[in-house]
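My structure is below; once you've seen it, I'll send some questions.
One protein chain is absent from this view; the other protein chains keep their places.
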Amino acid sequence: MGCVQSFRDMCDRTKNTNVRFSLPAVCVVWQTAMIILFGVFIRYNEESDTHWIEHRKAKNISSDIENDFYFRYPSFQDVHVMIFRYSFGAVGFNFLIAAFGLQWALLMQGWFHSLDYTDGKIKIGVENLINADFCVAGCLIAYGAVLGKVSPVQLMVLTLFGITLFAVEEFIILDLIHARDAGGSMVIHTFGGYYGLAISWMLYRPNLDQSSRLQGSVYHSDVFAMIGTLFLWMFWPSFNSAITDHGDGQHRAAINTYLASGLDRPHHCGRLQPLPETWEIDMVHIQNSTLAGGVAVGTAAEFMLMPYGSLIVGFLLWHRLHPFMEKYLKIQDTCGIHNLHAMPGVIGGIVGAITAAAASESVYGTEGLINTFDFEAGICVAICSVWGDGIIVGCILRLPIWGDAADDNCFDDEPYWELPEDEESIPPILQYNNHMRNKDVVESNFTMEQN
Amino acid sequence: MGCVQSFRDMCDRTKNTNVRFSLPAVCVVWQTAMIILFGVFIRYNEESDTHWIEHRKAKNISSDIENDFYFRYPSFQDVHVMIFRYSFGAVGFNFLIAAFGLQWALLMQGWFHSLDYTDGKIKIGVENLINADFCVAGCLIAYGAVLGKVSPVQLMVLTLFGITLFAVEEFIILDLIHARDAGGSMVIHTFGGYYGLAISWMLYRPNLDQSSRLQGSVYHSDVFAMIGTLFLWMFWPSFNSAITDHGDGQHRAAINTYLASGLDRPHHCGRLQPLPETWEIDMVHIQNSTLAGGVAVGTAAEFMLMPYGSLIVGFLLWHRLHPFMEKYLKIQDTCGIHNLHAMPGVIGGIVGAITAAAASESVYGTEGLINTFDFEAGICVAICSVWGDGIIVGCILRLPIWGDAADDNCFDDEPYWELPEDEESIPPILQYNNHMRNKDVVESNFTMEQN
Partner (left out) sequence: MGCVQSFRDMCDRTKNTNVRFSLPAVCVVWQTAMIILFGVFIRYNEESDTHWIEHRKAKNISSDIENDFYFRYPSFQDVHVMIFRYSFGAVGFNFLIAAFGLQWALLMQGWFHSLDYTDGKIKIGVENLINADFCVAGCLIAYGAVLGKVSPVQLMVLTLFGITLFAVEEFIILDLIHARDAGGSMVIHTFGGYYGLAISWMLYRPNLDQSSRLQGSVYHSDVFAMIGTLFLWMFWPSFNSAITDHGDGQHRAAINTYLASGLDRPHHCGRLQPLPETWEIDMVHIQNSTLAGGVAVGTAAEFMLMPYGSLIVGFLLWHRLHPFMEKYLKIQDTCGIHNLHAMPGVIGGIVGAITAAAASESVYGTEGLINTFDFEAGICVAICSVWGDGIIVGCILRLPIWGDAADDNCFDDEPYWELPEDEESIPPILQYNNHMRNKDVVESNFTMEQN
């Protein structure tokens, strides 16, 4: 058996090795292209340019504090923490997505939304940085469906296409259909979720259960339950209010998200099933449901959802579809993003549509009337276009040139990471990963002693 | 002996089991009531309502940046992080307090402070969210005294009464006595501390030392020393400045708290006793004293305490009363909240009274003269009323219907939590808990090897 194992190891090594040449190559080409494109296209906008003082006088703005920086920077910092906590938290290559994705997102979104036609330059400010973080968040969500099953080079491809498609889809939903989606329920969560699931469907691995031990213990539960929840969740109010209108818009979005995401947990305590073995409180379940609350209120956060409306939204969430999906739909969803992002995102779009439909002129004043149809169209676009996109990208990723791991080597960091003997340079999650293995050793050791 | 143990286990199981039905029931009833009450009473205030733009014009406010959101949101986020870090950090059911408490606090405090008599609605904005977090902080402090000794259903009762009493007491101190208490030394810390201690006194368990091993190693030191300190402490300046006056008030409160909480640690290095075995630096001691500094400056943080005054406040703190209390007063204080919150809170009230007494018209301008008597009365109310309240609530909690654990089962998560075999879905603190047990196994294993 030792012989078979070492033969397997050799094969896997060979299969994985090639990213050691292709990954640096892709990185260098990408980064060089970015610097050139930034040099040609990207400049500061009027609020971050040294000519701000002249702009201020021309626009009759009374104080520096009215610079958009002071409206949005605290929210931006929280969003940025969320994104990068996500990137560093997960076990592997998220940081590649974040690093490359942010640059490409600044360009793609800039061409669609911030292009100054007088000189052909993209003018960026703090709002563009927030939007780039949002765009990357969509790709990180998609990554959650294929985590542990793709190579770093495949991730780069997934990101390159993802950012591009995100910008196009966002342009269609926000600028052509004129739906509004402040917290990105449709644009970020539904897009990211179904994009990832479509790709995961195309990359279905029938023999994946061989490495399911690793999936179960390390990837799914720990990484996402712990880091995901604590950090993502505390900053939901900032996430949903980051790009809403100055003044009451940001204020209301923060209140609604606080109520929907922070306070829906009791419901899920109430969902406890009185079955002999499983009726205790399930921590993961509770934590995920708080997350989903923030997603489901995303679109409607800036509307007059009313405080009780936010509480009600907290009820409509998170059902366990995960095993069903893998069994019957042949979609493997490593981190359960369907329950965490895709479904709540759809609910968020529907809540937005209902809230908009219930809006009367007296509630919103004369200016703010919103068309319900936009939201329905927005959800449809988000779901349909994204499945098409995901399938195409999935097909591309099936090409045998990306250095992805063999089935029985999935969810294992070793092929791609330099793991030192003493676990010294690895982040805590990886340590935990190794710690688990050591613990097994300890426990089996102990068991041996007993016998 | 194995026979006795399994009999005990069976008993405890039985004793604990009932919360599996009562807890969900309480949760569902509570949450339903909340949604109805929110629907009847709670609306956005003028700064978070879509009519803000009209309000702005009516009040001649020049810019959206003067919305209260921009004055308070950064502080709110820090306070919110503190509250929920506390909730997730501790080993068990703090999150229940936070989730239910926040909703009930919004209602109770709203009825007292934010009721619009023209239409009978409570109008909420970001300041209400901060105050609700403060109110919950009081209950979380109280929970610290009984941590590990009460069932989740008892916690719900403790929270329901605690929030209610908090709102009443706050109304008396701030609105009837007209004391000021920006950082909540009296209102939050003294209230929360003595409320918890009074309950703990009523719930005194003479045989608790049977589970003291768990208390010592896991609960007291690690959870509160580490997570408590690092996160609570970094955000003290935000906590104490969150609801002070716009402008110089918030500015001064942040400076005073920074000086009092950050800089008093040297004193405690100086307190090291030159005894052979214990004179090394005690990390817990140092960390707790920094915390207490922030509490002790809470009331006076917005006053003209002067920078040197803040440094002096940092000296007046934290003496080791813990063993004394348990031995002679029959009060078991799991997390040492008397030293961390109750006593520093009293000191904070006294510092506030002295600072107010020292205030002259030239220091505060013509408007800000403060009556010393108010603070003395405030402290008395906080201490006396709260002991009465706590004793009554403690009596209620002694009723044998709440499913609390037996003495020798205290400080153990197992009865209430679904702990998976692989520790997969549990937060890091729980893992640590288990890790400790595994470590014991390893060490005893190792010892066996040596022999």
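Here are some notes:
Labels A and B are assigned to the chains in the order they are written; within every chain, residues are numbered from 1.
We adopt the following convention: a residue touches a chain if its C-beta (ideal position, glycine included) is under 8 Å from a C-beta of that chain, and two chains touch if they have at least 3 such contacts.
All values derive from a computational prediction rather than experimental measurement.
When the whole complex is considered, the residue among B:Met306, B:Ala358, B:Cys380 or B:Ile396 that touches the unshown chain is B:Met306. Annotation for chain A: contacts to the undisplayed chain at residues 20-21, 23-24, 27-28, 30-31, 34-35, 38-39, 42-44, 47-54, 56, 62-65, 67-70, 73-74, 76-77, 80-81, 84-85, 88, 95-96, 98-100, 102-103, 106, 124-126, 129, 416-418, 420, 422, 424-428, 430, 438, 441-442, 445, 448. Residues of chain B in touch with the missing chain: 61-63, 65-66, 70-71, 74-75, 78, 216-218, 220-222, 225-226, 229-230, 233-235, 237-238, 246-248, 250-252, 254-255, 258, 262-267, 269-272, 274, 278-284, 286, 304, 306-308, 311-312, 363-365, 368, 436, 439, 442-443, 445-446, 449.
Note that only the chains that are shown with their structure count from here on.
One copy, chain A, sits rotated relative to the other, chain B; on C-alpha atoms the angle is 120 degrees to the nearest 5. Once the centre of each chain is set as its mean CA position, chain A and chain B turn out to be 33 Å apart.
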